[in-house]
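All protein chains of the complex are present and in place, except for one that has been dropped.
Letters A, B and C mark the chains as written, and numbering starts fresh at 1 in each.
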Amino acid sequence: MGSFRGHALPGTFFILMGFWWSTKGILKYVYKKQTRTCYLSSKTFLRRTEIWEGVVAVLMALTGMVGEQFISGGPSLNLYKDGQWNQLLGWHHTTMYFFFGLQGVAQIICFTTNLLPTSLSKLMLSNAIFVESFIFYNHTHGREMLDVFVHQLLVFTTILAGLVTFIESLTKNNVLLELLWSSLIILQGTWFWQIAFVLYPPSGSPEWNLSDIENKMFLTMCFSWHYASIFVITGLNFAFITWLVKSRLRKVCTSEVGLLKSAEHEHESEEEV
Amino acid sequence: MGSFRGHALPGTFFILMGFWWSTKGILKYVYKKQTRTCYLSSKTFLRRTEIWEGVVAVLMALTGMVGEQFISGGPSLNLYKDGQWNQLLGWHHTTMYFFFGLQGVAQIICFTTNLLPTSLSKLMLSNAIFVESFIFYNHTHGREMLDVFVHQLLVFTTILAGLVTFIESLTKNNVLLELLWSSLIILQGTWFWQIAFVLYPPSGSPEWNLSDIENKMFLTMCFSWHYASIFVITGLNFAFITWLVKSRLRKVCTSEVGLLKSAEHEHESEEEV
Amino acid sequence: MGSFRGHALPGTFFILMGFWWSTKGILKYVYKKQTRTCYLSSKTFLRRTEIWEGVVAVLMALTGMVGEQFISGGPSLNLYKDGQWNQLLGWHHTTMYFFFGLQGVAQIICFTTNLLPTSLSKLMLSNAIFVESFIFYNHTHGREMLDVFVHQLLVFTTILAGLVTFIESLTKNNVLLELLWSSLIILQGTWFWQIAFVLYPPSGSPEWNLSDIENKMFLTMCFSWHYASIFVITGLNFAFITWLVKSRLRKVCTSEVGLLKSAEHEHESEEEV
Partner (left out) sequence: MGSFRGHALPGTFFILMGFWWSTKGILKYVYKKQTRTCYLSSKTFLRRTEIWEGVVAVLMALTGMVGEQFISGGPSLNLYKDGQWNQLLGWHHTTMYFFFGLQGVAQIICFTTNLLPTSLSKLMLSNAIFVESFIFYNHTHGREMLDVFVHQLLVFTTILAGLVTFIESLTKNNVLLELLWSSLIILQGTWFWQIAFVLYPPSGSPEWNLSDIENKMFLTMCFSWHYASIFVITGLNFAFITWLVKSRLRKVCTSEVGLLKSAEHEHESEEEV
């Protein structure tokens, strides 16, 4: 993983999954809010989506694990070679991917068999994120100041994301917690990209001075800007989905329940002040 | 911001907002408690207040951002100049103000469109406060002992305020949490003033010795005194508002519901033991 | 406070209050459980008790404050003398006592006026305990290893006690939390006595070596033993109170509700498995 691609790959995975979770959370919330009187039977569809989500997570994890082990001088499944541990950093990354794969498996089992509470997949996700934090925390031994710092920020985000995911697995259907949690996942993804650019600048860029305090102060602020951008994008996403659901629903059920809905809507808006 | 005014400005903002939130919380609680039988239709008024609150927050954030960027040698929107980062401390402050502005925007959207849960504005506030803690934590590199210490206390207050705000956004209508949270905001504001007096004493005052342990011990205690004073003032505020609401209500609805209310009140007082 | 008596006084206060809270919690729980069918009107009595509790807390705080300020070379209300801070450690202790006094005042107001939620007094207590932790944390600058360690344990207990009290102020009527919280208060009290014996051994005892690691390891264990003893004593207290309430109630309401109660009791015991 000690390369640009090695950081860009998990970054992309986290951004995709985070954005998908964010969109799913918004969709469910908006849909529920708009269709009190006109509820379409989308439950089987939703369940199928959850299973596919699990499959995608497993595939991502497998890609990551195979990539870490076999591409460009990975450990190739040898843990101990020539009397010493063989490329433990690569093994660390493999272990992290494995836990995310485990989450995918749990989600698939959870939604195909109906035997377990659905919050299991959230709990497993929170677990995978915490294990990631734990390993990253013990990962950057003896590196330079800025290298350690950017990984500390990663640990910081993952601990927060793990906590919010854990709280969310205990409460139910709180759209704000869901958005907060997926924002933190996306933040983690974009931060992986930032790390890639800082530590392994693509050809042409100048090197960063890894022991300059000014760089540390800039990255602190940069981290906040990532977060702010994610908020703004999530907001726009919310607005877009609301508009989409509203316009689509208008076609479907205007005729039948129009009067009922508008009456209820007024009532509701007063109620929520 | 490295000046008396640079600390007094955010201090004033936090004191004003904290005091306003405190008053609003008390008002809602006392009003609800006194008017079980005589509920005036103040919801539209309340909603309008919330929107104005958001507007004021945005204006304060803009003032702060403009002040940091352009007044007395700020970075003037140049992030990188002459091969190095340009006045990152000023940019840090701008970033903090920006997040508080974002909270204001979220509040305005939240209360004008009715599309989002109203606890969003609380969550955004908690976010803004946490981002502030995060940036302040990485802000005081290489300064003197007392300078670091007073900023640590600021980080400490903001983390607590952020946590309480977060808990409050999950629970609903707990007046004590609301008061606790706004007290911590006010504490932050008064502490900004204290920092201004310690680090940039106005002309005439003697300089503080920034490496004297005795000063640190005094400021520890001073911090507690600020907190105690805020408690006492909040208590007096509570008493004043209770008296106000009671005397105002007496005029309005004595004739009609007097007997009912007094009966109910007795019942209630037993109930709450 | 740098004396045997200065530590024994707050220790005694905490042990007394903790034991009283523990007893009150048990009493309320046992009473409620035993008297489903025969509820005596003890609410006015309970309310009066709460008010007296507040009065006692205020008196204790006043005793402590006066003692710290005026007895055996205290600061006598002079904060600044001869160009430097005057006995800040004494002022620290005064501040701590003041916050516990504030809690007493809040409790009195809370139970005499009925204007505030009753959990306010719990919240104020949690506040007072947290302020105590905060001040103790910044209190032991430049002392010897064992001196710092025993105060760290104090900070540790008070943070835990503050957290449990805070959680308890949010939930309601959880007898186990109430017992846990009062146990931690008693632990704090007995630990004050332990500190007194370690740092200021009464005449005749040998001095402790304040930089011996063995002593630190012993005190770690000793702290756990205090905790275990408090658990055992609380258990015995519980058994005693249960016996007392049962035997007293038998006299009062055997004749009337005997059959009803025994039937219900059987039902309940199955229910709670």
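Note that in this section contacts are C-beta pairs under 8 Å (C-beta built on N, C-alpha and C of every residue); 3 or more make two chains touch, one makes a residue touch a chain.
Bear in mind that the values here come from a model prediction, so they are computed numbers and not experimental data.
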Item checked: Contacts of the hidden chain among displayed chains -> A, C
Next item on the list: Among A:Leu16, A:Leu120 or A:Ile233, single out the residue that touches the unshown chain.
Entry: A:Leu120
Notebook entry, point to check: Among C:Phe45, C:Phe70 or C:Trp225, which residue is in contact with the omitted chain in the full complex?
Noted result: C:Trp225
Check: Which of A:Thr12, A:Thr63 or A:Thr95 touches the chain that is not shown?
Finding: A:Thr95
Notebook entry, point to check: Which positions on chain A touch the chain that was left off?
Noted result: 43-44, 46-47, 84-85, 88-89, 91-92, 95, 98-99, 102, 106, 109, 114-120, 123, 127, 131, 134-135, 138-139, 141-142, 169-170
Next item on the list: Identify the residues of chain C touching the omitted chain, counting contacts across the whole complex.
Entry: 30, 33, 171, 174-177, 180, 213-218, 220-221, 223-225, 227-228, 231, 235, 238, 242, 268-270, 272-273
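We take it that only the chains that are shown with their structure count from here on.
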Next item on the list: With chains as vertices and touches as edges, which is it: line, ring, star, complete or other?
Entry: line
Notebook entry, point to check: Which angle of rotation, from 0 to 180°, maps the CA atoms of chain A onto the equivalent atoms of chain B, to the nearest 5?
Noted result: 90
Item checked: Distance-to-centre winner among chains (Cα means, whole assembly as reference) -> B
Margin query: Counting only Cα atoms for the centres, state how far chain A is from chain B in Å.
Written below: 31
Item checked: Euclidean distance of C-alpha centroids - chain A vs chain C, Å -> 44
